[in-house]
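To start, I am sharing the structure in question, which I have written as structure tokens.
The other protein chains are all here in position, but one chain of the complex has been omitted.
As written, the chain order gives the labels A and B, with residue 1 at the start of each chain.
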Amino acid sequence: MKLTLKIWRQGGPSADGEMVTYPIEGVSEDMSFLEMLDVLNEELIAKGEEPVAFDSDCREGICGMCGLVINGQAHGPEVTTTCQLHMRSFSDGDEISIEPWRAEAFPVLKDLCVDRTSFDRIIQAGGYISANTGAAPDAAATLVPKDDADRAFMGAECIGCGACVAACPNASGMLFMGAKVTHLGELPQGQPERYARVVSMVDQHDAEGFGGCTNLGECSRACPKGIPLNVISQMNRDLQRAKLGKH
Amino acid sequence: MTETLPATEAPADGLINGLYREGMPIADSVAPSGPIADRWALRQFEAKLVNPANRRKLSVIIVGTGLAGAAAGATLGEAGYQVKSFCYQDSPRRAHSIAAQGGINAAKNYKGDGDSAYRLFYDTVKGGDYRSRESNVYRLAEVSTSIIDQCVAQGVPFAREYGGMLDNRSFGGVQVSRTFYARGQTGQQLLIGAYQALERQIAAGSVQMYSRHEMLELVMVEGVARGIIARDMVTGEIETHLADAVVLATGGYGNVFYLSTNAMGCNVTANWRAHRKGAYFANPCYTQIHPTCIPVSGEYQSKLTLMSESLRNDGRIWVPKRAEDGSKDPREIPEEDRDYYLERIYPAFGNLVPRDIASRAAKNVCDEGRGVGPGGLGVYLDFADSIERLGKSAVESKYGNLFDMYQRITGENPYELPMRIYPAVHYTMGGLWVDYDLQSNIPGLFVAGEANFSDHGANRLGASALMQGLADGYFVLPNTIRNYLAEGPYPKIEENDPAVVEAREQVQQRIDHFLSVNGTRSVDSYHKALGKIMWDKCGMERSEEGLKEAIAEIRELRADFWQNVRVLGSADTINQSLEKAGRVADFIELGELMCVDALHRRESCGGHFRVESQTEDGEALRKDDEFAYVAAWESGGEDGAPILHKEDLVYEFVEMKQRSYK
Partner (left out) sequence: MAITGLIFVGFILAHMYGNLMIFAGEEAFDEYAEHLRELLTPMLPYGGALWILRIVLLASLVGHAYAAFALWSRAGKARKSRYAVSGVAKSLFVSKAMRWGGVALLLFLVFHILHFTTNTIQINGDFDSPAARLVSSFEVWWAVGIYTLAVLALGMHLLHGVWGAGMTLGLNTSIAAAERLRIAAVLIAVVTVVGFLLPPFAILFGIIP
């Protein structure tokens, strides 16, 4: 395949960026999208041009490190992570635009790399169950109905990639937060901190400069793990109960 | 402390095989003796305590935030120590523990099927092909139950039965169901649990997190580990971090093979820099190669993806009998022209032989030219019989997600065409040498998780890596490091201390060198070349001849790398070529040591198969009288020969036997 890539190049956090065009040939349809970028980078190095910086680590769709906006879609045209997207989803002659996640809460560090530590700070605000090592009762002491365990698991599948924010027209991080609130809030172990957790996480989310939710659902459609929009509603419900003191 | 002698006092009897020297034997002197079930309790009792008020004055650096690193960071933070945690990824949640699929073993015996700590201990020693320490393995089995308790309390959503009880499955050919799991994402769930515990401590101020930071040098002052030199990968700043103790929880070194199931960033640099500063590297040649991975599709391949081993329960593995059939549509190859080689060679176990045997058999048929797919490096894993017998929907409900993943990556539909699989490097049992306290031979330097060598011997059982990482992080290290910290706080070190300055300068020189060579070859091209040498000659099958060739080739590659590598850009920003250059430089040196280790170990055991040491049927032949020891290698310096220190392995409880699967 022969493709025309338009890639966001930005020298550093405070530098101005621009879309730069790179033609590339000999792309195999069995390549992953990131392997295609690897090939481009090897060509750039051979020509003495600085390679394109992009994040990736596990390259098997679970670590959440990779994430590019491809032709305007977070993680590209398939519902998967960028590393699991393969070139057979494109055709010979295509023009492909490649941009970083864009959100003020995810500042660009260089080229296609962004800083997502705002997500970590949201977790710091309450995305955990306070259980010191060694203080745990026997695992079998707490029974968890299978349905609750399954719903908690669904929230726990979030890989923290940030595609929800990238895809949201408001750059909101509600799906990420809703997933964690649902994961922990569905389990008996998560009950003691359930309402305090949601209040402080939402406060942190807003302080980080994420946008508000207008229930458009782009986040869920872009989510490589298919986390449903209803986790946001779940979070709203818990938030209201927390604010009304109804718990 | 361990009884060791510095290299200079080693017997000066010249080089063995022209490659290494033998130094004084070593022993794990902190491990208690006596009844095996009492040893850990005894050690915890004997290890000195630190008064809660004093913990604030003690600082610990932890490098790596996988299961071992994040768990240790959280636990030490909770205890009140000042912790600094480092990871090269953008968040501690990305560490590659996250990719583990299968599960985590624990001797809970919730199924009432006769499991116990002793049975888990026994299975692990046997599975490690009698090359691990009994005391360590028993402790691992003993604390395994606490891990499950801890994780459930944190909200890890393990699979449950309808009654709300935790579910278990059997894994890796053992006869009891002791594996706890969270669908195919157990590693992710456990890591997120540890990550959240770590973030809680970050919020509490007891842990300071440094993400996108890479440790590039160990700071040693007067023979003691006192800190690290790290590079801020965003600004390029070279930072000095000093502490009372340093913990390396930096994972395995499978990426020395370039292609492995490890993450792109997994590297040996932290461990290798520590090794170069005096830490022993133990059993580097013990590598686990997993039989069911998706084969390489082309030159551009950047990593390999594991397919769950469970596929072998219903899939039949075969290759064409004749090499010329390799390019045919497999559906058109008639039954009589197919070779179901595992069923043929191992009629008792068939397609379910252990990982190392399945891997080597696949290599053998491909070496005969009967492999399938691009480059002839693949064998068929065929579900046609199962689909006919059970129906497509039954197969789909069991393996649907795996089939989808296969189709996404290969573009082939495994319901119609047999899957193609090939072995891939997956885990490294070797690592920095540690004693029972997880302390290396350098005082103040501790090593946890896959980064150390301690618990798996020559081969790791399925669902045991997660167990070890969390055991080390939550329960072992926090209880042993206190014995060292109780002697502290250690004398304050200034940033302008000559030892610190020297370490910083070493880092700076390397970076300056890489950026100034301006050669002709990219870093990746060297990494690929190294990987090919390692895979071909120090992979599934190793021979004296091949290893000697490999060592010569690696040396040549190393010289060329330092003179001819091309790293563009600058050091004051994200520079991924620069990051990789440092890692590849260390991988090249490690690769040579792996070959030396593999060459010196003239036996086959676990993941290490020497063609010269096999039974008449071509099975691995261990030589317990000669090689029942841990090979702990001391660095010989820049170009010096490595020095071998042997730690004898003594089996008081488990009898050593030869494995057989026929």
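Everything below uses one rule, namely that a contact is a pair of C-beta atoms (placed from the backbone, for glycine too) under 8 Å apart; a residue touches a chain by one contact, two chains touch by 3 or more.
Since we're looking at a predicted model, the values are computed, not measured.
The chain not shown here makes contact, within the complete complex, with A. Of the candidate positions A:S28, A:S89 or A:N170, contact with the hidden chain is made by A:N170. Of the listed residues A:L3, A:L37, A:C63 or A:A103, the one in contact with the hidden chain in the full complex is A:A103.
The hidden chain makes contact, of the residues A:L40, A:A53 or A:V69, with A:V69. The residue from A:S91, A:Q191 or A:N230 that touches the chain not shown here is A:N230. With the whole complex as reference, residues 6, 8, 19, 69, 71-73, 97, 99, 102-105, 167, 169-172, 209-218, 228-230, 232-234, 236-238, 240 of chain A touch the missing chain.
Here is the rule we use: only the chains that are shown with their structure count from here on.
Within the complex formed with chain B, the chain A residues making contact are 11-13, 28-32, 34-36, 38-39, 42, 45-46, 48-51, 53, 55-60, 62-65, 78, 80, 84, 86, 88, 109-111, 113, 115-117, 119-120, 123-125, 127-140, 142-146, 149, 152-153, 156-157, 159-160, 183-184, 187, 189-190.
Per the touch definition, chain B reaches chain A in the complex via residues 71, 74-75, 78, 89-96, 98-99, 108, 110, 146, 148-155, 157-166, 182-183, 185, 187-189, 192, 195-197, 199-200, 202-203, 209, 211, 234, 261, 263-265, 297-298, 300-303, 305-306, 408-411, 474-475, 478, 522, 524-525, 566, 568-569, 573-577.
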